[in-house]
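Just one protein chain is left out here, and the rest sit where they should.
Here the chain labels run A, B and C in written order, and each chain numbers its own residues starting at 1.
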């Protein structure tokens, strides 16, 4: 269990922390490998122009998978845009994600958003948006609603170090404190907000320490250690369901890749720093543990990577073959029902489309 | 000197605190009396319909006057809407303030804002606005600018307990921490944000403790004690000018009157609570001290109140006689120069005015 | 039928909705114990308790963000923004999230949220207690924008808003909160969205208005009648969805239009009406369209009465239009 941020009002007792069941570990590792494989593949696909954009998660797999593993499937996730590991643990099929990355007719979102901005009501994984932080206060409202409806769930919201500066971080954590909302604020401090390092984002000693301002506990965990993350989240979940309110968890990780495929991190950070964190690669760490315990052999591992790669390639091939979205869906879902104005625009659009004046 | 909020990273050393010079005390008291007299008068004037609205400061005089007294006249003030005591210490003439309350041609603001929303560049007292908190990040920018220009001043921004929940509180304090801005954040915790009590505004233990989130000191002072306030502000000012960055000061006071003349506090708070704080009336406290030290006699005091009342009444009479604003000024100051569109609207307006179709 | 003011009708509407549906709740600043600074939520805290009539911290960002979260989870929050002038801290949540959630999620996450807010001038509120910024929201795809002008419409449109599965910005003309009172049908009588109300029939000219501009528009029409011009007054009631049919039908009949709103003229809602007419009723128009609006300045304090459109200005514009063709 990570150390409680100094100064937290009620640090949870570490001895109470439940452990990640040993039987689960191979599954946890598999989820992390799948995330890594998809990441590598998508970076390539973007370079090849087969998807338009991508936001990698490399370096953050243990934090994401460890957190998601500690939750109940009924808990609601309010992600940022980097939470592939969480989506995979939730069970979102790879093909469905890739449909979103392409924006084809298989995409539950109907091709409306950039890659990575997916969401699946079925998996209680709320559709992501780009403006940072907005999900935070929403997660608090949802938690209040769940409690009001008597449902024993928590909401978990994900955001980065940079997002602690956002309006919604402040509003959301303050509301959560006041209303004792059953919410877990899971901050992945990956040390960078695009080109701004953590130390220049805020002068607070840790990000977890910001919880002091809202009167609830903040804890720091090593986000490359899946066990530590799991325990911290379980603790926070227990607290929330016991009516003791929210917890802020700062998982210290590192973004090994670029911010997105539009970014070139060599402009603002050093190879030495990168190498330091590459040495703490969460996948290597868990693999080592599994090899040591005998739960995994090198041969198993090689096979795992190979099958996973094949599966992802196959899923992408299938996604690429899926038909494009129907252009007329452009006018759906603005409202539950199209207004007369939208109906008229749709007709105008359909006519232009027919005449070939609009090419989707 | 008030106790440092527990958990502040670098609590200032109380022994360093300079004292409010004893010679100044009668002047400080006079300023507080003037503020109280204006307050009482304006509440009456509003009831009589002679001014449209008023925001009282009763109970907050020591905090405001003590703070303003500790500043240099070159320091910039970024007020909320309740800082009459600060304006008076700055030397803003009573008549000028009353002109603003009426919105007549003597008003520097040209009748553009509600009462209490004044500002005077000459006195480095920035014009107030209603949206809470917006002044906070502005004060930080101004402090950064002053430092960049090599000017040895601080900016001081005033706001209430409720305003700690605003977006600009978070953004402003965070920027100030990161950039070590020479800014003093002076929070008058008057226990209420209209009808919301301090405890329901935020679960943070003190408001000063929120400074932890931004990596600089937060201190709590008894805002009914003009000495304590003075020392805390002097300390903060010294720190700021020494390059050590900002300080958050929480002055604990009580709003003895209504939130504004539109408010009825009996709807949400008890007489008992009010009485408790009336017993700590900052004016009574300072008067007692001055009587004890011999710096004031009861007779002096009675005379002071009487002259002050007369002066304020005379100033208001004069303000009431001042001519109204020229309606054509409506189109000035939108931009440095009127655009052709504004010029055209002004002509249209002037014609309607002439025909009597518009009655200002 | 009961005789109510607009603010009473809103209060009644909220109470009825909360009684009928346990998923409806109210949140905002001072809405609970205090009953709202305009008393629109008076009595609700007592009847429904602090879990359903929630006094929030001072953060519009938080109010709207939390309301969205509640709606995603299946509640039907009605958020109050104390004055429309204070909605801007929530603008990101409204524009980026509330308006787009259904769309961007492919229909998975509708936002069943009503935001109520008093808007407009006439109470000597200066720059920050007077604004009429409906155009920002009407331009935001995914939001409905509703502005009643009578007690019956206030109650009937509020009922529709609360039942609507999409986000609705419900703007209340605070200037006539208490000035206008009228008969309000009892029970769950809804006024549908997208249907303008003909506040006064006429054949020579149409005055388009909404909210607090209806009384001076009707007054202007009466003055005009005396000089032989028979003006129709169309109360739009819902800006989004707009009753374009009624707008066009009226001008096809009258051939002349005067558009009235409090907001600054430039890019105000009136511009859209004029644009629709210039596109779709062009051949019916006999004369230039005129707009009687607030000026392109911030809202003033001392000169409020000079700023706000009044019946005289509307009459003046109407006469000019009639004179022109």
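Definition applied: a contact is a pair of C-beta atoms (placed from the backbone, for glycine too) under 8 Å apart; a residue touches a chain by one contact, two chains touch by 3 or more.
Predicted model only: the values in this text are computed from it and were never measured.
Across the complete structure, the visible chains that the omitted chain touches are A, B, C.
Which of C:55, C:166, C:296 or C:312 touches the hidden chain is settled by the complete complex: it is C:296.
Between the chain not shown and the residues A:42, A:62 or A:342, the one that touches is A:342.
One of A:60, A:163, A:224 or A:252 touches the chain omitted from the figure, and that residue is A:163. Listed residues A:44, A:73, A:130 or A:337: the one in touch with the omitted chain is A:130. The chain not shown here is touched by just one of A:57, A:94 or A:193, and that residue is A:193.
Residues of subunit C that touch the chain left out of the display are 85, 88-89, 91-92, 95-96, 99-100, 103-104, 127-128, 133, 135-136, 138-139, 141-142, 240, 242, 263-264, 266-272, 274-275, 277-280, 282-283, 285, 287-291, 295-298, 324. Mapped onto subunit B, the interface with the missing chain covers residues 76, 78, 107-110, 112-113, 117, 119-121, 126-127, 129, 131, 134, 136-146, 148-149, 155, 167-168, 170-172, 174-175, 178-179, 332-336, 339-341. Remark: the residues of subunit A touching the chain excluded from display are 52-53, 102-104, 107, 110-114, 117, 129-132, 162-163, 165-167, 193-196, 200-202, 262-263, 267-268, 324-325, 327, 329-331, 334, 341-342, 345, 349, 352-353, 355-360.
Going forward, only the chains that are shown with their structure count from here on.
Here the spacing of subunit A and subunit C, counted between their Cα centres, is 39 Å.
Centroids of subunit A and subunit B (each the mean of its C-alpha atoms) stand 44 Å apart. The multi-chain contact residues of subunit A, meaning those touching 2 or more other chains, are 167, 170-171, 174, 178.
Of all residues in subunit C, those that touch two or more other chains are 57, 59, 61-62, 89.
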